[in-house]
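Just below is one structure, and these are the notes that go with it.
Only one protein chain is missing from this complex, and each of the others stays in its spot.
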Amino acid sequence: MAPRATEEERDTIIKTIREQGLDVNVSVGTERTVIGVIGPEEKIRRIPLEAFGGVENVMRVTKPYKRVSREFHPEPTVVTIGADRSDATPVKLGGGAFCVIAGPCSVESAEHIVECAKLVKRCGAHALRGGAYKPRTSPYSFQGHGEEGLKMLAAARAETGLPIVTEVMDPRNVELVAEYADVMQIGARNMQNFTLLKEVGQAKRPVLLKRGMSATVEDLLLAAEYILSEGNTKVILCERGIRTFEKAYRNTADLSAIPTVQELSHLPIIFDPSHALGRRRHIATLSCAGIAAGCDGLIIEVHPDPEHAASDGPQCLNEPEFSECIGRIRPYVELAGKVMR
Amino acid sequence: MAPRATEEERDTIIKTIREQGLDVNVSVGTERTVIGVIGPEEKIRRIPLEAFGGVENVMRVTKPYKRVSREFHPEPTVVTIGADRSDATPVKLGGGAFCVIAGPCSVESAEHIVECAKLVKRCGAHALRGGAYKPRTSPYSFQGHGEEGLKMLAAARAETGLPIVTEVMDPRNVELVAEYADVMQIGARNMQNFTLLKEVGQAKRPVLLKRGMSATVEDLLLAAEYILSEGNTKVILCERGIRTFEKAYRNTADLSAIPTVQELSHLPIIFDPSHALGRRRHIATLSCAGIAAGCDGLIIEVHPDPEHAASDGPQCLNEPEFSECIGRIRPYVELAGKVMR
Amino acid sequence: MAPRATEEERDTIIKTIREQGLDVNVSVGTERTVIGVIGPEEKIRRIPLEAFGGVENVMRVTKPYKRVSREFHPEPTVVTIGADRSDATPVKLGGGAFCVIAGPCSVESAEHIVECAKLVKRCGAHALRGGAYKPRTSPYSFQGHGEEGLKMLAAARAETGLPIVTEVMDPRNVELVAEYADVMQIGARNMQNFTLLKEVGQAKRPVLLKRGMSATVEDLLLAAEYILSEGNTKVILCERGIRTFEKAYRNTADLSAIPTVQELSHLPIIFDPSHALGRRRHIATLSCAGIAAGCDGLIIEVHPDPEHAASDGPQCLNEPEFSECIGRIRPYVELAGKVMR
Partner (left out) sequence: MAPRATEEERDTIIKTIREQGLDVNVSVGTERTVIGVIGPEEKIRRIPLEAFGGVENVMRVTKPYKRVSREFHPEPTVVTIGADRSDATPVKLGGGAFCVIAGPCSVESAEHIVECAKLVKRCGAHALRGGAYKPRTSPYSFQGHGEEGLKMLAAARAETGLPIVTEVMDPRNVELVAEYADVMQIGARNMQNFTLLKEVGQAKRPVLLKRGMSATVEDLLLAAEYILSEGNTKVILCERGIRTFEKAYRNTADLSAIPTVQELSHLPIIFDPSHALGRRRHIATLSCAGIAAGCDGLIIEVHPDPEHAASDGPQCLNEPEFSECIGRIRPYVELAGKVMR
């Protein structure tokens, strides 16, 4: 309560809290009185405490999420990618199993994506990424091949056995994407597209949920809670950099988020150095740092010919660069006590 | 080009640019060589210049948007809200016409929304806001009444003549929301939900597009460009605060964005002090500041009984507060040379 | 306490708190136990509560500043600028008295600063700003004329009667600057230069304290507390924009800080639109917005010939622009119920 709060204001609040069947703990201090509200989160949430007269500040003591929390589920969640496909080689992610997802920003053509798949497999990747539906800042940029792109991805899987990770942007496409993809990606800009989160929460496929550009760790966990609350527990989180004032790189990789998420949640978390940096330089170095920070996998943009990529060329590694990157990360994965197939 | 770039690298780039039918201007400096690319934006965009060897940095000289820009359409756009409804009193927004949109965060019941509509009309508001579909950070918070809520809003319009502003979150609901609403709102979290932007771009109703929490002015204009590029030019932009390190208020109102948007674009822009502050205190003061900054309207959360609001209670004004707020803003609207009915 | 905290951990903390002569309030919740510490701030501060085993989070309920707070001193502080100089026309700032400080970024020459002083006086300014010591990001930029610059400023005062506002950067120069200046400015980069704050706290002249680029409102008030705690109560605060991801202007003007500071503190606060924007365009507009937000004055960069300014040319207004700006702000000052001489 504010120092100038009246006794009447205090009593009104205490009465309202008790009417909701909640307990109250009142602590009278030298300058301020603190009213503690005790009871289930859902009930407390219903009272707009800040709106009452005399209230100076409301502080939340409990966590607002449940199913994603370590307290709810102490063991780490392990997600198997490509588990139920006859033509995919399944791979585990989380709980000590480390994996690398790689590929181009967008699917450019049938031949191109097969070439990419072979390239990343040759270098050691475990799954293929590639966009059929592309979220682009400008409406005039290439928006992806849509369903045709999904078919091209499936063909690349058939050819290499690599499970497919691809973005879904439209709730109307979730079923379609789930049919072709092994992991449905929710992009950073859609992290709080709650309609989409609920829809993938009802699907059977694993979901890769990227952290929004200005999302806190708590926002990320609450977005995952949307998916889990609909029944889908196969969620992989992804740190991909946040927006700050720094201009030397596109985003600021927030590696502290990795151990923090792992302390608070049982869900696996991977790191995307390509979007965090926004350029090729230092991708291998940041990948090593991400592994040392404890991430359960990496997602890296790779293109056979970045200078002719349809999108995100500047941040794509070419084959020699990606191969060198994989070579550099191996001992870090080992040192972190994780296993990379 | 980087100082250490080779002549070969330079020539490769120049050749590639020319192959796309673009012109080149080379400027050899004391330390660095600068290659200028001249031609239509769409063509230039296709070459991933940062991906070429020897490139140190790529700077864009032209603007990435077209239809939203002042250069494309010098006159200010005026949006009429509630134009084609027999039961609504239409109101203009933009080009000197100032209007106030007010109402509760969410539609709570049929009686409640009618009460709210009467309250805000009595105080001088020109349109009613209220959420039937609510984007909530937590899946366990109240998610809105959906279609029932839309019907309640329509009934409140029938009763008061106030046009309706309400959020649409799901592309599958755009048609439905357009049927009931006079303005379809795109929330801050969906500012880059491109699927939804395209869908409202094909609808006939005006769109209220809120700036994302970490969106730049350019991102906001590009999001609007998505809507205009689909054919809907009735777009109202909205500044509602961005995310910064400051903890004294929920978001940081960025009032410099208002004259900046008006310099770059012909679209009207309104200000939302309720979400910018996240609490009642100072809403009237910030409203006056927004008007002095040049905004074309305000959107304010008002509730007859904020202490019992279903959501956002702490930032809702009650009737005496809202009435006082309207009283305070009137002379500022006049001073800004705008007309408020 | 964390949900998994042991009873022993709880008891250790309670014992430690009591040993310091403080009271304890324990509230056992459904999931967590909350320990309240009651007593004087100074005593509580000495116990590093977060360092104890079993502690999940420490939340501060009281405010960390005292002398700058409204609770300590309810009446607004009014600072008189130029009060004790025979050659200055004193002017009040705060408590309803509004004033405009204007002038070039740096003192360029004796003739130049006199020309500037006459210009800003002619347009209606009440005090002259101008840097003799310049904090520059690069060591190779012009660093100011030093003591010679101070003498030139004094000569401009003698000629026009305008009190002088100038920056002090070095604690060894405080006495010297106080001899010539009417207000000693602490720049944004020195807001937490505690050595300098203590030094100006022991001087007699008023201090203009600019908010740091990433300082919270609380940081700003604590920096002012340093000055007041040394005995100098004549402190004017200044909002000049914070650092965010937005690139359309140099800094992001945070106008919500103005009513917030006024709610928490009795000190006057002025607004600097020149540094907030970093360019001439929209300075008059933002000035009006700042006044509507409640600021007690403005500080604006003005130069007779911005294209030949020694520093900060791009954000300087020339005479016609400044004159128009003053014309535009007058009715806003009046509307805000303030008096501008």
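Details
Labels A, B and C are assigned to the chains in the order they are written; within every chain, residues are numbered from 1.
In this section, a contact is a pair of C-beta atoms (placed from the backbone, for glycine too) under 8 Å apart; a residue touches a chain by one contact, two chains touch by 3 or more.
Because the structure is predicted, anything quoted here is derived from the model rather than measured.
Within the set C:Ala178, C:Leu222, C:Ile236 or C:Ala276, the residue that contacts the chain not displayed is C:Leu222.
From the options A:Pro104, A:Gly290 or A:Pro314, the residue with contact to the unseen chain in the full assembly is A:Gly290.
Where subunit C meets the omitted chain, the residues involved are 16, 41-42, 45-46, 48-52, 58, 64-66, 135-141, 169-172, 189-190, 192-196, 198, 212-214, 219, 222, 225-226, 229-230, 242-243, 279-280, 306-309, 311-314, 316.
For subunit B, the residues touching the chain absent from view are 3, 25, 27-32, 34, 36, 38-40, 57, 59, 61-62, 71, 243-245, 247. In the full complex, subunit A touches the omitted chain through residues 214, 216-218, 242, 244-249, 252-257, 259-260, 263, 276-277, 281-282, 285-286, 288-294, 331-332, 335.
Everything that follows uses one rule, which is that only the chains that are shown with their structure count from here on.
Taking each chain's centre as the average of its CA atoms, subunit A and subunit C sit 40 Å apart.
Once the centre of each chain is set as its mean CA position, subunit A and subunit B turn out to be 26 Å apart. Annotation: 32 Å between the Cα-based centres of subunit B and subunit C. For subunit C, the set of residues that touch two or more other chains comprises 244-245, 247.
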